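The complex is shown incomplete by one protein chain, all other protein chains being positioned as in the whole.
For chain A:
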Amino acid sequence: MKILAVCGSGLGTSFMVEMNINQVLGELGITGVEVSHSDLSSATAGDADVFFLAKDIAEGGSHLGEVIVLDNIIDMDELREKVRQMAEEKNLI
């Protein structure tokens, strides 16, 4: 299973989201999930199973397939909730 965090330039924000997702996965005790980050241009639907995007670029990333939109990218509680929901849907926990 692969998760990709995406932002405009693929340098700072998506990287932060990647590290936070890793932290949440650790808290939930989920292993075997590969998380990485990318810019909006390079990301294609085949790159991952689930994509995490901030609300402001959600429009530009709608072609990616299974997209989870973060309303506030610095809100750890929101991320925790959304990662947990995703993990339940994917039968990871």
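Just so we're on the same page, a contact is a pair of C-beta atoms (placed from the backbone, for glycine too) under 8 Å apart; a residue touches a chain by one contact, two chains touch by 3 or more; residues count from 1.
Note that contacts and distances are computed from a predicted model.
**Student:** Using the UniProt record as the reference, specify the protein name of the hidden chain from among "Ni/Fe-hydrogenase cytochrome b subunit", "Ascorbate-specific PTS system EIIC component", "Ion-translocating oxidoreductase complex subunit C" or "ABC transporter permease".
**Tutor:** Per the UniProt record, that chain is "Ascorbate-specific PTS system EIIC component".
**Student:** When the complex is taken as a whole, what residues of chain A touch the one chain not shown?
**Tutor:** Interface with the chain not displayed, on the chain A side: 7-13, 15-16, 19, 37, 39-42, 54-57, 59-60, 71-74.
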